[in-house]
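As you look at this complex, bear in mind that one protein chain is not there, while each of the others sits in place.
Labels for the chains are A, B and C, by order of writing; each one numbers its residues from 1.
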Amino acid sequence: MEVEVGFLGLGIMGKAMSMNLLRHGFKLTVWNRTLSRCDELVEHGASVAETPAAVVKKCKYTIAMLSDPSAALSVVFDKDGVLEQICNGKGYIDMSTVDSDTSSKISEAITSKGGSFLEAPVSGSKKPAEDGQLVILAAGEKALYEEALPAFDVMGKKSFFLGHVGNGAKMKLVVNMIMGSMMNAFSEGLILADKSGLNPQTLLDVLDLGGIANPMFKMKGPTMIQKSYSPAFPLKHQQKDMRLALALGDQNAVSMPVAAAANEAFKKARSMGLGDLDFSAVHEAVKFPESSS
Amino acid sequence: MEVEVGFLGLGIMGKAMSMNLLRHGFKLTVWNRTLSRCDELVEHGASVAETPAAVVKKCKYTIAMLSDPSAALSVVFDKDGVLEQICNGKGYIDMSTVDSDTSSKISEAITSKGGSFLEAPVSGSKKPAEDGQLVILAAGEKALYEEALPAFDVMGKKSFFLGHVGNGAKMKLVVNMIMGSMMNAFSEGLILADKSGLNPQTLLDVLDLGGIANPMFKMKGPTMIQKSYSPAFPLKHQQKDMRLALALGDQNAVSMPVAAAANEAFKKARSMGLGDLDFSAVHEAVKFPESSS
Amino acid sequence: MEVEVGFLGLGIMGKAMSMNLLRHGFKLTVWNRTLSRCDELVEHGASVAETPAAVVKKCKYTIAMLSDPSAALSVVFDKDGVLEQICNGKGYIDMSTVDSDTSSKISEAITSKGGSFLEAPVSGSKKPAEDGQLVILAAGEKALYEEALPAFDVMGKKSFFLGHVGNGAKMKLVVNMIMGSMMNAFSEGLILADKSGLNPQTLLDVLDLGGIANPMFKMKGPTMIQKSYSPAFPLKHQQKDMRLALALGDQNAVSMPVAAAANEAFKKARSMGLGDLDFSAVHEAVKFPESSS
Partner (left out) sequence: MEVEVGFLGLGIMGKAMSMNLLRHGFKLTVWNRTLSRCDELVEHGASVAETPAAVVKKCKYTIAMLSDPSAALSVVFDKDGVLEQICNGKGYIDMSTVDSDTSSKISEAITSKGGSFLEAPVSGSKKPAEDGQLVILAAGEKALYEEALPAFDVMGKKSFFLGHVGNGAKMKLVVNMIMGSMMNAFSEGLILADKSGLNPQTLLDVLDLGGIANPMFKMKGPTMIQKSYSPAFPLKHQQKDMRLALALGDQNAVSMPVAAAANEAFKKARSMGLGDLDFSAVHEAVKFPESSS
């Protein structure tokens, strides 16, 4: 592979993704705010640059995987940031999960300098990142999507091109909204089973054999029964996504009573101080008050 | 196999199930209201009896698979019915889907004659019945469950013994309640995607790769997009199950706001005249009014 | 006034109502399970009879105001009950609050003996009963309604004739359903005000000056702020009425998402052990968990 690819942000996700790129022969220049986190990548053949601008200068296109919107903005707009070197012929691909305002702001800045831009949030967390099994929801410049496809094929099991910037974030909201409503339905069912004299574990077994069997029920069910809510996806983020999905529905006059009811349950959970636990902790709000029997 | 087993009711489900029993060497005596439907079974080695009572008289235990509660009651209580021959040492297994009142009434009548009883509703429709892949939710007399286990192993991929009579029906209600809420969440997501400028088919593809992928989304999604609602499970039955699950929650003081919201959507669909279509037709109620754009 | 009127049941409501009849010159024969409760009425001119049957035998029409469905049934069907003497030319008016099944059962029994029947549940509690300010929701035999109108005019500020038996109970359910949903909306508003830094008492003052000012907000608001829920109308009865109203909607395919959400909140309150408190105690379920700030 001859093309030089940049990679900004080597957190849990970014490290796993860039490692996969190296393993598949990509020529990589990396940068991280704490530069020492680059060491392991260097051992596997990556180059290091001292600033985001330096990465962009050197590479045909640059991928970013930052922790939150403020980090995503800072890497582009701050001194020595992406904007200083982006130009016609270069691409910038932000795979961080950010809101659509942040994504639009970055997109406009990049394109106004002549660069091409892609938002490409992913579905999947640490394990799929390591295994190259992410689902990539890309939107923006189609030509850049095609250029980056070999990299996407390495990092993910599947990538989608969804049209103009903003659609990647929207798709994620829709998926997470369905997931949040399902989690509430699942929680109500577990509690109904328990209070009606059925064994919740048996419910899990029955569900797993039927038409609505899915990985989330299989993975979260046993931990919910044990009241174990170690955060894979924090409840406050799930509730934020429900809120944003409902806001998207509001803009488009889509009535979503089930999602709205689920959102109120997540808010109740937040008011109980469960926001930093896993989103399955909504189970505690749904079942309150715990029966003593 | 030496034990003589009875089988009452040779509709779509009953025929498939009894054929599987024959294929696996069970000695079967069958009965159906329209006796001609027994012919194919006879060709495969079954005996025929002229009345439910005659089947019971001849067999160690008898399985029934009837279309609805009134048929289930009639086969037991009418002249020449099960009650006339059931007695100590004989078992009766009703695999029909009936409400808990019907099940209790049959249970009491059978046991008051000294017979043993099992309710054993199934999860799964025609195809799983043919393939011996049903999920069987049995409750009642444990000894009879154990006696019938070889038959259950042939008809289903898995059977559960859930305790006293009524628990089989309750388990089905809990599963169907979760399914109904999920269907609504799914429908809201498809519409939100569509109205927000995303391709609903792409949403299906994305969902199918993630943590909430499940057979129902995979099977119903494409037909919902095409507005095709050929009834596998009629909406009015799904709504009835939602109502009964909510009533079960009412008895046990379980608050289920998401299921309640989903139930109101199914009621809206009923009021639109969609009760006889597939339960996925709730999609039409959720998306009304169809945008012309 | 020459007509002899019977009155069965001298609880808080019945005593106040019969006292009003006496005060306005009605000739009354009364009965109560505990006969000593008749004494005060006798001092004001009532006759006493020893059984419901004896009251009916003596009177042109007989009014009943019993505590619950089982008392209402017992007074009619038990030995020495209403049925033994009811006949052509005599009327029976049940003003108790009972479910429609109970009302139908009594209606059929009375009319099969040739008697005429009216269900006439009331809106209003102790104070309006004493002041002759009840609202009377009558349904059944129109001629009996007209015959009893002078008595209704004394006991209530207004009576309605609503058609066939069952409509009185239905009208009460509809009113109570609206009331229950309003109580939830009110509770949510009080909590939103409080958590948003507004004084809930000021909200009450503002509400009382506007287009949605109503006696319930005025009366219940201050006690809800003080967490005082002395039962005027027990929460478990309000929730039962919500459930019955939703069931009525189910029969008629009426989708009622707001009532359904309110019902789930009342169920949550029941699960918290608040069923015997006033229905305004749903406030505790809505605001849980109480913020410490």
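The definition used in the following text is that a contact is a pair of C-beta atoms (placed from the backbone, for glycine too) under 8 Å apart; a residue touches a chain by one contact, two chains touch by 3 or more.
What you see is a predicted model, and the numbers here were worked out from it, not measured in a lab.
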Hidden-chain contact residue, picked from the options A:Asp94, A:Glu147, A:Asp194 or A:Glu264: A:Glu264
Among C:Val30, C:Leu235, C:Met256 or C:Ala281, residue touching the chain not depicted: C:Met256
Message: Which candidate, C:Met179, C:Leu235 or C:Leu274, sits in contact with the chain we can't see?
response: C:Met179
Query: Which residues does chain B use to touch the chain missing from this display?
result: 257, 261, 268, 271-273, 288-289, 291
Message: Tell me which stretches of chain C touch the chain missing from the display.
response: 123-124, 135, 137, 157-158, 160, 162-163, 167, 170-171, 174-175, 177-179, 181-182, 184-186, 188-189, 191-193, 195-199, 202-203, 205-207, 209-216, 219, 245, 248-249, 252-262, 264-265, 286
- line: Against the hidden chain, chain A presents residues 243, 249-250, 253-257, 260-261, 263-265, 267-268, 270-271
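Basically, only the chains that are shown with their structure count from here on.
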Field: Same or different contact residues where chain C meets its copy chain B, judged by the half mark
entry: same
Message: What's the rotation angle, in degrees and to the nearest 5, for a C-alpha fit of chain A onto chain C?
response: 180
Query: If you average the CA atoms of chain B and of chain C, how many Å lie between those two points?
result: 42
- prompt: Going by the touch rule set out above, which residues of chain B reach two or more other chains?
  reply: 249, 253-257, 260-261, 264-265
